[in-house]
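This is the structure I have questions about; it appears just below.
Left out: one protein chain. Kept in place: all the others.
And then subunit A:
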Amino acid sequence: MLKISVLIVGLAIIGFIFWWFFGKHAVATETAVATQTGQSVDVEVNGGYSPEKIVLKQGVPATLTFTRKDASSCLDRVVFSDFGINQELPKDQPQTIQIDTSHAGQYEWACGMDMFHGSLVIK
């Protein structure tokens, strides 16, 4: 009887894992407020990126400020492969990254190990 209960609980946890990680969940998105001089977005790095999706206006100089709050070495670099940016993120020190917004499109960024991803939309 005990074993049956353990089995059911175990399978339930597996079910939960699949639902939690693979189910459809809303992604935190932020649209930068563009002024004449530029646009900027703060990104907190803690177990991933928040926001995970950033929308920028084309043609306005953009600054993204990444602050890593997570001790994991997985997240200690942020890589924008389309822009040739590979920025080290020392813990708790905000790092600014200039983004060239002259070309519209969807770009990806990732952590140094390519485990965590974020996306950047320029339009």
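Everything that follows uses one rule, which is that a contact is a pair of C-beta atoms (placed from the backbone, for glycine too) under 8 Å apart; a residue touches a chain by one contact, two chains touch by 3 or more; residues count from 1.
FYI, contacts and distances are computed from a predicted model.
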item	value
Missing subunit (named according to UniProt) among the choices "Pyridoxal 5'-phosphate synthase subunit PdxS", "P-type Cu(+) transporter", "ATP-binding protein" or "Glutamyl-tRNA(Gln) amidotransferase subunit A"	"P-type Cu(+) transporter"
Missing-chain contacts mapped onto subunit A	3-4, 6-7, 10-11, 13-14, 17-18, 20-23, 25, 28, 46-48, 50, 52, 69-76, 79-81, 83-86, 112-117
